[in-house]
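Note that one protein chain of the assembly has been removed; the remaining protein chains are unaltered in position.
Just so it is clear, A, B and C label the chains in written order, and each chain counts residues from 1 on its own.
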């Protein structure tokens, strides 16, 4: 139940998101059930959104974590690695559809400069190269900022932005769905302070960040065996530099299952012994709603049965 | 403290061993501290010794389990696999030294037939072949029985037996230490009913029997990974047929450490989930007194620390 | 084609086997197509048969290697490990059926002493214990020797022997098929000098003996990974003591496939680098005629394609 403020009114919760309005992140936020009717606060950097959560100025932050074309979002991955105090509470998939938009009255033949975020530019470059071979690219901090730019100056004649941008800005669509890959998706996560946890649903995901022991050949293999020995499947592994020197990586890992699945819990404990640093990022429902299965007799009842067996053996003395 | 019988006298415990007196097993029994002053009961088969334990007619049984030349003692390994109700309480090493003995007055040139157990014969065959090229072998059920035979009939003129046989029989040594391998050793175990356990000493061994899932290529590798993932080292692995058909084996495994070492306990639980059948045979002090070490941060304090970490993570909700 | 001797007659080949006539080994020899019409030479020890091959007095030796109840035949396994000069040319399965036989005129109630080989005794002990609870056991060097014994002395009144024994000795069957396990089988191998090889049939087996690097925890796991990395499945692994001291084992390994399967060849080379000692025992058709499959894209065409790819990469300079 929402908290009430001192004057008796219900106090709304702040959901920070990578804005401005009209970004793909806003589409992700729209999928968050708990955010309905709460305060949606656009910010301009991933780190800013996370900082608002850490300082309790925001209840939650919605940020992109991975794009099917571009890969991991470094800013998010690095922010997650910088603190042990935050958790992931959910994930959301957004289909990435780009339109070419312009001020009303603009024709496609008028376009010499296209404003957009570099990532959006990379994903529409083939289309732009074919249809507008002589265009220039004006980098902006977001696709929504590119759209806004059109209304503020005439440096650019068109912008590449999310299809929903026309809900927010009075712009005209010059071309629809111009992305080079029509199936492109971005995955977003909901981040909050540690201290609560999404319930186990049976179709869950657990995220961790793991560093490897230094100068130990085969350390990555050994780390993966911590999961394999408990039948826990990885759905994602992504390396990021630790940053102190070249050749040192941490791994962002998503596995099937919840911390309340014993197989996952025991694998986490294995990682804690094995690794010089493990950050637990949380367990939450999978966006694709598929079941999380632990292979090779590693279900909770089988863990319970093994526990009971061991206890009986140990008590016989 | 020894129990007292109804008439007030202390009731002695029965230690069954593979006899008769004068066998290597008796030398192993002599190493068992708790057996001092108790009843030593020689029996003629491993299974008989174990049956006496199972029926509580004997407190413990001392039987050979492995010989450095001959390998595992099948009778013992198979008896261990046939019940879940017994435990190993200790292991003992005996140097295997064979003498050629004869009735007083016999000269080596008189020897035409040599009585001994087939295993002892196999281990002295080279010496016998060189010194007595035309001898015959009379198989007996033990080396001590071979010595006894000399005093009962004149079929054989000499026997191969343990060096200590002359403490029991009035026989003469024709040749000392005639074994082909001077470093031969036999390992013996002390077996009792489940219900008690040797304390963790820090230099321990744990024995299990494990069957593999059927028709799963790589199952042995997966089983070994249950140990590797917890840094538990194997000191012995020996296959024995399950007996139902060719190609089906169970594995007798000794690992470093005690069931009270968390690394061992967790590996046992992993086996219990993985394997269709695991028999826990016990944890007991190593005969060689070496320390049992668990590699890769798998000591008890590190397990405790990982447990505490996980509990904290799980409680945050 | 059989060789001709100097006087023009065809010179027959000698097939040594673990005799005497009437043993299970003779039944295995009867399955060896090339042995038809050749000389069948019974010997009394496995080592003797192998020695005849090594000294070229016998063309081949047929010896037992594994029994579904008793496990590996130590004498054979140890003889194979003692030389690099012999090869396995085939394997043969024999169903182990035991009968209780006696001199004509003997009734089962007359039987006080039963002669047989200790292994046969172990496999019929349950039946004997029930039907002849007060019998004594007279150990003999083979089941056929036990049968022969009946005709030579009256120490024993009955013998446990192969069902086919009555083809060789004038004895009467007191009870048929008295084995405790009705599905018991023994596997035999045909051994010859290195220098020839059974052709690849697509349903083959390759046997090796491998020692592990000393004092390297996880060495067994690493050894098995040499097979796994090439998709080669093990059908048998059996440890045998090296013999120099307790705790040192060599492994007798059978894998699916022929040395002419590239997956097997590369795994063998991997073992050669990894292990301080590998003995190649040969590649030969499986007795069960099943296909040998290499998992995970490890067929010969896939090896050839990878080779071609690498050669192309390396030649580009």
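Everything that follows uses one rule, which is that contacts are C-beta pairs under 8 Å (C-beta built on N, C-alpha and C of every residue); 3 or more make two chains touch, one makes a residue touch a chain.
Please read all numbers here as calculations on a predicted model, not as lab measurements.
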Which displayed chains the unshown chain touches: A, C
Listed residues A:55, A:109 or A:183, member touching the removed chain: A:183
Missing-partner contacts on subunit A, residue numbers: 66-72, 74-75, 93, 118, 122, 139-141, 181, 183, 185, 187, 217-218, 220-221, 224-225, 228, 233-241, 243-247, 249, 295
Touch list for subunit C against the chain that is not drawn: 194-197, 222, 225-226, 228-230, 259-260, 265-266, 268-270, 272-274, 280, 296-298, 302-303, 305-307, 309-310, 313-314, 316-317
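Heads up, the rule we're going with is that only the chains that are shown with their structure count from here on.
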Distance from the mean Cα position of subunit C to that of subunit B, given in whole angstrom: 27
Centroid distance [mean C-alpha coordinates] between subunit C and subunit A, Å: 60
Contacts with two or more other chains, residues of subunit A listed in rising order: none
